[in-house]
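With one protein chain removed, the remaining protein chains of the complex are shown where they sit.
Chain lettering (A, B and C) follows the sequence in which the chains are written, and residue indices restart at 1 in each chain.
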Amino acid sequence: MSNVFGRLLRLASWGESHGPAIGGVLDGCPAGIDLSERDMQRELDRRRPGQSRMTTARKEPDAVQILSGVFEGKTTGASIGFVIENKDKNSSSYEKIKDVYRPGHADYTTEAKYGVRDWRGGGRSSARETAVRVAAGAVARKILGGVKIIGYTLQIGDVRTSRFDRDEIEKNPVRAPDAEAAKKMEELVERVRKEGDSIGGVVEVVAENVPAGLGAPVYGKLSADLASAMMGINAIKGVEIGSGFKCAAMRGSEHNDRMEPGGDRPKFKTNNSGGILGGISNGDKIVVRIAVKPTPSILKEQDTVDKNMRRTKITVEGRHDPCICPRVVPVAEAMMALVLADHLLLQRTSRI
Amino acid sequence: MSNVFGRLLRLASWGESHGPAIGGVLDGCPAGIDLSERDMQRELDRRRPGQSRMTTARKEPDAVQILSGVFEGKTTGASIGFVIENKDKNSSSYEKIKDVYRPGHADYTTEAKYGVRDWRGGGRSSARETAVRVAAGAVARKILGGVKIIGYTLQIGDVRTSRFDRDEIEKNPVRAPDAEAAKKMEELVERVRKEGDSIGGVVEVVAENVPAGLGAPVYGKLSADLASAMMGINAIKGVEIGSGFKCAAMRGSEHNDRMEPGGDRPKFKTNNSGGILGGISNGDKIVVRIAVKPTPSILKEQDTVDKNMRRTKITVEGRHDPCICPRVVPVAEAMMALVLADHLLLQRTSRI
Amino acid sequence: MSNVFGRLLRLASWGESHGPAIGGVLDGCPAGIDLSERDMQRELDRRRPGQSRMTTARKEPDAVQILSGVFEGKTTGASIGFVIENKDKNSSSYEKIKDVYRPGHADYTTEAKYGVRDWRGGGRSSARETAVRVAAGAVARKILGGVKIIGYTLQIGDVRTSRFDRDEIEKNPVRAPDAEAAKKMEELVERVRKEGDSIGGVVEVVAENVPAGLGAPVYGKLSADLASAMMGINAIKGVEIGSGFKCAAMRGSEHNDRMEPGGDRPKFKTNNSGGILGGISNGDKIVVRIAVKPTPSILKEQDTVDKNMRRTKITVEGRHDPCICPRVVPVAEAMMALVLADHLLLQRTSRI
Partner (left out) sequence: MSNVFGRLLRLASWGESHGPAIGGVLDGCPAGIDLSERDMQRELDRRRPGQSRMTTARKEPDAVQILSGVFEGKTTGASIGFVIENKDKNSSSYEKIKDVYRPGHADYTTEAKYGVRDWRGGGRSSARETAVRVAAGAVARKILGGVKIIGYTLQIGDVRTSRFDRDEIEKNPVRAPDAEAAKKMEELVERVRKEGDSIGGVVEVVAENVPAGLGAPVYGKLSADLASAMMGINAIKGVEIGSGFKCAAMRGSEHNDRMEPGGDRPKFKTNNSGGILGGISNGDKIVVRIAVKPTPSILKEQDTVDKNMRRTKITVEGRHDPCICPRVVPVAEAMMALVLADHLLLQRTSRI
C-alpha cells in the first residue's frame, strides 16, 4: 500500500538511494500507445542531478530501461516494468552519521516505524525515488494525449515572479517563467549555497485541455487526489488549488467564477476554482501550487540527538541541492499527469 | 471508489441532500470497542445546522441510528452500518433553478461527468454528506484512544486570531480560540449575511499524543493522506502542514526542527514539520490548516448559463451558511481522526 | 476490506441476521441506468425463505428500499444505498446455545478472530447477508445488458440431473432443470429433513452472450475473480470452471477446444474452457459449478465443546433449510453478475 500509487493506473515503486537500482511497475496502462525509453528519458533528463550549481553534484545518467509491457513499439496492456541503475553512489559521508538523526529528515521517524533504517543516502526516503515517478509520468502524458502539463517555479525565498513567459521557463536553471526574477533567484540560491544553507520556494503546475468531468463528488475528488499526489512529493508542506489560501479573505460574490456561453460548455470568466468544482474538472485550466521546504541537508552545524538519545551536533556533508524547486518541477508535473490519466480512465466508466 | 474512503479502516458513504436519508458503512473497525449512538451523536450535534444565525436555517436533528456491527455495547469487528434521516427537506427553491448552473457549484461538472444530476439541494455534492464523515470519525476517535484532536477557526475574511485559548473555542459561534477575534468574526459574518454574500476562512486542526511511526516514506505518507482527506472536504482550496506556505521564504537552518533528548524519543524544539517528517509522524503535534472558500450559495444576483448554454442570471435562495468555517471544524476533525486511526491500524503490520 | 466486494463496481455490505436490518452500498455503478426497487425485489423474492418445506420457516418479506443513487428512475452515478429490514427475528433458540460452538459453523472461528461474537442467528456469518448480494446483483444485471445469467441445481446428495430443460428450473422447488430428477431430489430432501439432518449438492451457473475480452492475464483473471466470488458464498467448498476436476484425467488433444470461423470471432467446437482462456473470456458460455455443503444446522445431537472447552452435546433448533441449493442459485447468479459487470467496466480501460 505504501509503495503503490493510483486507482486504475497504478505505479508500484522500489529502490533505495544507494542500492543497486531503482524502478517501477506501471499497471493498468491501456494497450496501443506508442512508447519507448526515449519518452521516459526526455523527462528524466529534466529531473537529473548535476544540471547546474543549483543541484547536487551527484552524477547520475538516469538511463532508464523498459523491461516489459511494450512490444514492437506499443504498449500491450501488460504491466510496464522499468529500471534505472544507481551509478554514482558514495555512502561514505553517510556512514559517519548513521547513528545520528539529521534534523528535518526522516531518520528518526523511519526507525520509529520500522526499527531498522537503510542510512545510505536516505534509503527509501531519498528524493532519488522521484525519478520513478517522472518515468511513469511520461507514460501518463501519453495516455493524456492533448492535455498539456507545465510546471515552473513561482517563488524562491522572498523572490517572486511578476510575469509569465512560458518560453523562458526551461531557459533558466531555476525554471522560472520570468527572466528577471530568475536571475534574482539564482543569485539568492548561490548566496545560500555558499553559506552552507538551503532555501524553500513555491512551484506551480498547470494542466490545459483537461476535459470536463474528471473526478468524483465525494471521496474520489480530483482535487483530493491531486492534493495527495503533491503532498506525497518529498519536502512539500502545502498544496493549493486555484485561489488557494487567498479564498479565506474573499467573498462568495468575488470568488464564484461566473459563466458565459462557450459553445457546448460554459466559459468561466475567472478561475478561482483552479479548474475543479465539487471535485470534478470543469474544463478550465487545472492550477495547483505547492510549498517546497528548504532542503534539510545543510552544511551548517545543527543540534540533534543520536540513537541513544544523547545530545550531539551534526554537519550534513554529501551532495545536496541548496534549493530543490527546479527539480521538483518535473516531479510535480509527473504526479499531475499520473492523477489526470488515472481519472481519464476512470471517467470511461461513469455512464452506461 | 468514489464513495469509499480509507485503506484498512474504510468508510463507504451514501445519500443525497434531499433523499430519504444519508448513511455510511464503516469497515475494518477492530472488535472490542465500547460504542453507542451517543458517541456519534455528540459529534453530529457539533456539526448540526441551525445552531446560530451563522448557519443554515435547515432544521435537522441529525439523529443517527447504528444498525449493525455493535453487540452488547461493543464493536464486533463487523461492518458498522448507520443511517441519518433527512427530516427537513425543502426542494422547492431548487426546482426553479434546476436547469441553471449555479456559479461555484458542482452543477455543471456533475452533468459533464454523469449526464444526469439530482438537483435537489446539490444531491450528492451537498455538504450534508459530511454528517456521515462526522459519525464515522466518532468511531475513529475511539480507535485512537488517548489521541486528542481539536479544530478551530483561525481566520474569517481578514480577521485573524491573535491568541490561543482552548477553552474559548466551543464558547463562540465561530469556534475561534480567541474571544476578541471571535467577536469581530461574528460581526463580519453578520454583515456579509445581510449583504446576501458569503465569506471564506482558515481552519486549523491539531492532533496531540500521536505516536511516532504512523505513515510511510513514499506513497502512503501520513501527510499525503491528510492532504487528500482535507482537500476532499467540500469547499476546501488549500492544505498546509506545519510551516505550510511559509516554508517558501525560510532557510533550512531556520526550518529544520532541532532535536534534544526527550526520554526514549527526541524532543523537537520547534514544529515546522507539523509533526510529520518524511511522511511519518514524529511524535510531536500534527498540525494541519485548510483554506475554506466562501460558500458559493449567495443571494446576490450572478451571471451564469443554463443547460442549453443560454445566458441567464441567478439568485440562490434556499438556506445557506454565510460562512461555513464553524461547521467545517468538526468535519475536519473527523477526517483527521479517520486518517490517524487508519494509520494506527496499518502501523501494527510494519514489523515482524 | 472484509465487507467490500469488487474492483470498480464495489459492494459494501452490513447487517447481522438478528439486527434491525441488513443493507448495502453499491459504488461505481454507471449513471443512466433505469433502476427501481422492483428490479431488486424480483431477485430477492427468488432467494426469500419460506417458499417451500425445503427452506427455513423464517418469514421474511425481504422488502428492499433504495435510499440513494437513483433520481427520477435512473442511476445518477452516486453510491446506491439500500436497506432490507429484518422482520421475523427470533433469537430465543440461539440464547440457549450462545456459549456452545455449533459444529460446522463459524462460532469458534469468529471468537478466535474477534474475541466477541453476536450469537443471534449467526450474526454476520448468517446466510441472511446473501440478500444484500442478490439486491446488488440485480443492479449488476442491468449493467450487463444482454448478458443472460442462469443458475440451477445439478445434484443433491447422490441424485444428479440427466437432462437440461431450461423452462423446468423455476417450476420445481429444488430449481433443477430436469423434472424427473427434481422429484427425486425433493423426496431425498424431505427424507433428510424428517431425520433432522441436511444434505449437500452442486449448483451450476451459466452466463450467455458475454463478450470476449473480459478479465486479465495474470492476477485479475476472470476465472480467479469468479472463484473468489463463488467460494465466498456461505457453505461453498469447491468451484469448477468448464471441465473442472474432470480435466485431470484428460489429454491436451481432448481438452483443447478447437476453433472454427464464426464470423468476426472464432467459434469453439467444445467448451472445456468454460468460456475463459488464460483468464479472459472467449465469447463462449461462462460455465461455473459450485459444491454446496450440507447445512451445518441439524437437529441431530452432536458432540462439541463450549467456550470453556468443556465437552457438551448440541441440538441446533431454530429454522433451517435441509438443503440450501435452491436458495444458493439466485445468490450464485448475483455473484456472477457482480463479477461480470465489474469486468465489463474494467474492460473499457484496456485500450487507448
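In this section, a contact is a pair of C-beta atoms (placed from the backbone, for glycine too) under 8 Å apart; a residue touches a chain by one contact, two chains touch by 3 or more.
Here the structure is a predicted model, which is why all the values come from computation and not from measurement.
J.: Out of A:S52, A:S68 or A:S92, which touches the unshown chain?
T.: Considering the complete complex, A:S68 is the one touching the chain left out.
J.: Provide the residue numbers of subunit B that touch the chain removed from this figure.
T.: These residues of subunit B touch the chain that is not shown: 8, 28, 30-33, 75, 77-79, 143, 217-218, 345-346, 348-352.
J.: Please identify, in ascending order, the residues of subunit A that touch the omitted chain?
T.: 1-4, 8, 10, 12-16, 19-25, 27-28, 31-32, 65, 67-69, 71-72, 74, 76-81, 83, 113-118, 123-124
J.: Touching the absent chain: which residues on subunit C qualify?
T.: 1-5, 7, 11, 13, 101, 103-106, 108-110, 112-115, 123-125, 129, 155-158, 192, 197-202, 211-221, 223-232, 234, 236-266, 269, 272-274, 276-283, 291-298, 300, 302-305, 309-311, 346-347, 350-351
The criterion applied here is as follows: only the chains that are shown with their structure count from here on.
J.: With centres defined from CA atoms, tell me which chain sits nearest the overall protein centre.
T.: Ranked by how close its C-alpha centre lies to the overall one, first comes B.
J.: Measuring from the mean C-alpha position of subunit A to the mean C-alpha position of subunit B, what distance in angstrom results?
T.: 26
J.: Roughly how many whole angstrom separate the Cα centroids of subunit A and subunit C?
T.: 46
J.: Where in subunit A do residues touch two or more other chains at once?
T.: If we look for residues of subunit A contacting two or more partner chains, we find 217-218, 346, 350-351.
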